[in-house]
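As you look at this complex, bear in mind that one protein chain is not there, while each of the others sits in place.
Chain nomenclature is as follows: A, B and C, assigned in order of appearance, with residue numbering initiated at 1 for each chain independently.
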Amino acid sequence: MTAANMLVDAAAQAGYYALFSRSSGPQIRGGEAAALLRLSAEPITSVDDTFQILLAIDWLNVVRFAAELPLGPDSLILADPAAGEVPEILSRTGARIVDLPMKDLAQSIPGGRPNMIALGVVAALTGLGVEPVAEVLGKSLKKKHADAFEASLAAVRHGAETGQSLDAPCRSLPAPLPRHGGRWTISGNHAAGLGAIRGGIRFCAAYPITPATESLEYLSSALPKIGGVFVQAEDELASINMCIGASFGGDASITATAGPGLALMTEGLGLAVSSETPVVVLDVQRGGPSTGIPTKSEQSDLNIAIYGLHGDAPHLVLAPQSIGDCLFTTQWAVHLAEAMQAPCIVLSDQSLGQSRAVIDPAPASPFFANREIARTPAEGETFKRYALTNTGVSPMPIPGTPGCQYTADGLEHAESGTPSSQASDHSRQLDKRLRKLVLHDYGSHWASIEGEGEIAVITWGSCTGAAREAVNRARADGINAKLIAPRLLYPTLPEQMARALDGVSKILVVEQSHLGQFNRYLRGEYDLPVRPDLLSRPGPLPIRPGEIHARLLAMGK
Amino acid sequence: MTAANMLVDAAAQAGYYALFSRSSGPQIRGGEAAALLRLSAEPITSVDDTFQILLAIDWLNVVRFAAELPLGPDSLILADPAAGEVPEILSRTGARIVDLPMKDLAQSIPGGRPNMIALGVVAALTGLGVEPVAEVLGKSLKKKHADAFEASLAAVRHGAETGQSLDAPCRSLPAPLPRHGGRWTISGNHAAGLGAIRGGIRFCAAYPITPATESLEYLSSALPKIGGVFVQAEDELASINMCIGASFGGDASITATAGPGLALMTEGLGLAVSSETPVVVLDVQRGGPSTGIPTKSEQSDLNIAIYGLHGDAPHLVLAPQSIGDCLFTTQWAVHLAEAMQAPCIVLSDQSLGQSRAVIDPAPASPFFANREIARTPAEGETFKRYALTNTGVSPMPIPGTPGCQYTADGLEHAESGTPSSQASDHSRQLDKRLRKLVLHDYGSHWASIEGEGEIAVITWGSCTGAAREAVNRARADGINAKLIAPRLLYPTLPEQMARALDGVSKILVVEQSHLGQFNRYLRGEYDLPVRPDLLSRPGPLPIRPGEIHARLLAMGK
Amino acid sequence: MTAPTYSAKDFRSDVKPVWCPGCGDYGVLASIAKAFADLELAPHQTSVVSGIGCSSRIPAYTNTYGFHSIHGRALAVGAGLKLARPDLTVLVAGGDGDGFSIGGNHFIHACRRNVDMTYVVMDNRVYGMTKGQPSPTTEADWDASAMAPPGGTGVTPFHPLAIALASGANFIARAFSGDINGTAALIAEGVRHPGFSFITVMSPCITFREEQRDWKTIVRPTGFPPTSDPAQAARRLMTDDGFNMGVLYRGNRDSFAKPRSTECTIADLDSEFAV
Partner (left out) sequence: MTAPTYSAKDFRSDVKPVWCPGCGDYGVLASIAKAFADLELAPHQTSVVSGIGCSSRIPAYTNTYGFHSIHGRALAVGAGLKLARPDLTVLVAGGDGDGFSIGGNHFIHACRRNVDMTYVVMDNRVYGMTKGQPSPTTEADWDASAMAPPGGTGVTPFHPLAIALASGANFIARAFSGDINGTAALIAEGVRHPGFSFITVMSPCITFREEQRDWKTIVRPTGFPPTSDPAQAARRLMTDDGFNMGVLYRGNRDSFAKPRSTECTIADLDSEFAV
């Protein structure tokens, strides 16, 4: 992993974009693990169809995730013969196998390690070269560990020489594009954390859970620096309710979790709906149901995020579409939650959250927590917390404001907040809580809509990148395809969707779930012009651009 | 309430059917309260459009639920003038107002109480007569409280005389139908409890909550008599997980709750899905979201019941269609959960659960817990708990069986139960867990399908009675309408629904929720021939037959 | 100009309680209002947070920033509020079911975390709101409930004060709702004491536990001066019969608070990700 991280940094240094994720076996520490890397001169938002190079220092129980390493006849397997035979599941892909005795090569360098040899080989084969790698090595090691630096650099050079001399044809990277400004390396979980803070989050209570923990680690260290508060709660029930308390107190609040934790939060989310207390929940989805597959990605929390609250409890659900978009979408989530005094769930997933990418820096965006604040009422007026306004948003006081005392309530209530079981109060407050969501102007951010044509690919979240790539390929093939990827999943925007679907006569829904959750949601919530085709599969295998492209080719005939 | 209960018992005694519910204000004890009664010579499964008689001893804050007391020009308000003016919201309905000085009348009888006067008046006006009332009074009072019995009876007689002499035209009950066997008086919550036990439930862990508590009270007293176990748990997280533990141990298990408790159970339900442990959850729905309106009815937990689990977690959701059907459906739920080793949610609601009805006794039904049990494997064979069978059901051992030791797991697993994060194990187990649900033969119980025609009313749960009555009225008007009310809400049965919808060109969906949850579910899950019309409204006002009928008339034009 | 002072009445709203006539909770409401007035607080600087139950209805009857949250979660809501807004006086209130049954985990963690707030539990040894089921403090042999088997649950009741002590609560007291002044004084002392203060108030449910009307004849002031030695407090609590009123433990742990000062800008945070 160290070597792969260095390669990412080196690529960034040299002006390339990169996408880096990892896959590993069940051992808590050690055991088999693979670093999965894509490098490109252009921005990357998706995995590729196959890997060009598989470099194996050893095999251990690689079969446990071999299916996650797609190879083809154009792929190259560089393997240390000392690690034994290439597993059949990999060799039968037709990939070309080249022996690379990394352990032996490393031994020829004093202090050399096989992973540095490997790094050098890859730097050579991709055309990245040794220079950027040396620079990264220098930054991380030179000062404190001069010996290690020298040894590593020597090993990298040795690897690079070996790489160059290998009879291993391999697409080299094109020259990097000219750079405007710097680049970032960031994971989706960190991006979400930074987006939250940019949006104005100043309170986080949370309970650790894979694969959301890095967001929490980030917030736990960043929030205090910026005048915010982070608390590790005793469980998710406490997390969400602490956030509600802090938000009632005036702080924009967030918690982050994964499926099992989200399940524990739905009662609290219902309270946020009814008491109209803004709060953001970042759900980094993993394989389900139940404990499922904590370290692998899936898009199967859509149902619970949209429909998982008891009663009629409309709220906000957003989904970021790339690692970088985790920042924008979380920032927007804070803005929307605060503007509408409603809970907002952000559906990220493991493949976004725990992957690291080289991206262009996130531009500033205008979305900030901006609650409609109630002020002390004029003499003789009484404050009504849940007043029936036209927008559905009722000004909310910050505790400490004289004259606005009220009781926030999860019981149905009259405009004042006093509990009421009257049909009229109930329906008026239900209407108001829905109205504020549907009347809000979400602008163009509600969806990515790209291209024109009769065939629409409708997808969401982390599948967006692959779908975009597939649509672009299909368009290059002369197929009139368009991409529709809602970033706002709930509430639904019937008019906007109808406009996006104008002229569409075939639909392909793409998602990573077993039950086709997104497809059912689309059919139930929208008037689609046609029964969609569905490309859906559970995790952990990502849906790759080639699969979508193939479906589009078939549909385009 | 005592008087109303006696009237129900008396009606039952005399061979009539009855439906009795109550509505009250917020006070924990005392305060305004109304007993809502419908009496009929034929079985009743729905409230009526208006009340014929409103009898008021006092008014207190009746406006708090006056909307729940529909009156019309044909209605009669009998009010004690001592209680003051009839509230405007009631008098403006055009109902005829007749003075009835119940307090004074009561004072003329030593020990007489106004409610017994009222009971006598109603007995006379409905044509029920004093005899059955006297019999009921005798049963409840004669032995222990001879004085009270005499006083009450005298008051009832005095009331009846007054009633007869009133100038108050009122439809009398027709003669009762000849009876075959006895009758029952039972509430939906008790019926569900009895159904559970009939189905084989022998364990219940639960936490009290309105309006499910009576089910628990029933089970807590009935289970021990029949060799079962009842535990009051510390919370709903404990309830569901204790049930899972007991079920793993071999006991068919149930818990009962309402929305807020169900929200806390979804993580446990996901564990039941993944570990394939049968368990039944009775959710008696109330007004939502959050704490909402605990004492009033609504059908707004449909979303959470079907879609509230994280990950892809298919399971069973059923809904009873009448008070008596609470028995059948809960019994069936036990059978289905056990047959498929899956959690089953039964969606009752306050209007079914807390209403009391006179019904025909529930016939025996063949549905019983009948788990596919694994036996000690033959020498040399190893037991695979999650074997990939054709039906999707894998035999489950009872702990204590030699040779079948395994670990139940919420982590994704291989056939043996050993955790696995491999794509192939994941998709195979997901397929299996879905397969067992969709391959099961649910017979005709999956839905009530009545009548034929181009117009279909699709409804569910407690709305079924009103919809049935409306369809019958429409058919009497010459409109070809049919009723489709799925008792099995999840999984969905596309073929059966398609057959039910054969020839249908107009659909009216009827439900009691604000967001039209059932409508979206139907659209998302089924291929409907046409975009449905929707008659949907949140609680607490029930949807009455006349409203549905009016919509059918409009659609039939 | 001196700051206005407020009387107990100013801390009461005009919402009529749903409580049964004679419920002990009326006394607790009066005590809270009196305590806030005695502490010379202003209504808009106070907050009363609760869960669900008869007792948990209390916020709406106060004129404060109230939060009637969900069953068992009041302490979490209260802690979030106090951590976000150290300037407010946060009082969390509720019942024995809300606090010790469904809310038990937040209770022990609140004791341990020691956020500066005051927790008032109206203990009536029953679930009043749901019509009379045994709670964690209900006597093992109480069986006048449709949800208890004849002879009672047989489960030894909890000792919330002992658990609070073992979990790290910084101030522990017992009060009786019939004694409005005494309860108000204990609440005021709890509010003043740093960290997490726990005050259990014996508050009769005259509807489901009529026999609790007798409490007024049984309660007595504790004979001991308050101790700050946990071992001594533990011994006393383990042998106490449950009717000694007063401060039973007064600890000296620092309260948990999060300093809120801005050390950097968003641009600084951005720059951590620059290549």
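Just so we're on the same page, a contact is a pair of C-beta atoms (placed from the backbone, for glycine too) under 8 Å apart; a residue touches a chain by one contact, two chains touch by 3 or more.
Predicted, not measured: the structure shown is a model, and the values here were computed from it.
Touched by the hidden chain, which of the shown chains?
Touch partners of the hidden chain, whole complex considered, are A, B, C.
Among A:Ile28, A:Ala378 or A:Ala476, single out the residue that touches the unshown chain.
Of these options, the touching residue for the absent chain is A:Ile28.
Specify the residue from the set B:Met102, B:Leu137, B:Leu271 or B:Ala339 that touches the hidden chain.
Only one of B:Met102, B:Leu137, B:Leu271 or B:Ala339 touches the chain omitted from view, namely B:Leu271.
With the missing chain put back, one of C:Val15, C:Leu39 or C:Ala162 would touch it. Which one?
Counting the whole complex, the residue in contact with the absent chain is C:Ala162.
Hey, which of A:Glu217, A:Glu372 or A:Glu454 is the one touching the hidden chain?
Looking across A:Glu217, A:Glu372 or A:Glu454, the contact with the absent chain belongs to A:Glu217.
Based on the whole complex, identify which of B:Gly182, B:Pro366, B:Gly380 or B:Gly478 touches the chain you can't see.
B:Gly182
Tell me which residue among B:Pro73, B:Pro169 or B:Gly227 touches the hidden chain in the full complex.
Residue touching the absent chain, from the options given: B:Gly227.
List the subunit C residues touching the unshown chain?
The missing chain touches subunit C at positions 101-105, 108-109, 112-114, 136, 154-156, 158-159, 162-163, 165-168, 230-231, 234-235, 238-239, 253, 256.
Kindly note down the residues of subunit B that lie in touch with the hidden chain.
Subunit B touches the chain not shown through residues 9, 12-13, 182-186, 190, 194, 197-198, 202-203, 205, 222, 224-231, 233-235, 237-238, 241-251, 253, 267-268, 270-271, 275, 358, 361-362, 397, 399-411, 417-419.
State which residues belonging to subunit A touch the missing partner chain.
26-31, 207-210, 213, 216-217, 220-221, 224, 230, 232, 234-236, 260, 290-291
Note that only the chains that are shown with their structure count from here on.
Nearest whole angstrom, what separates the Cα centre of subunit A from the Cα centre of subunit B?
Their C-alpha centroids are separated by 42 Å.
Can you compute the centre-to-centre distance for subunit B and subunit C, using the mean CA position of each chain? Integer Å is fine.
37
Averaged over CA atoms, how far is the centre of subunit A from the centre of subunit C? Could you give it in whole Å?
Between these chains, centre-to-centre, one finds 41 Å.
For subunit A, write out the residues touching at least two other chains, lowest number first.
267, 270-271, 275, 409-411, 419, in rising order.
Scan subunit C for residues touching two or more other chains and write them down.
52, 68, 70, 72
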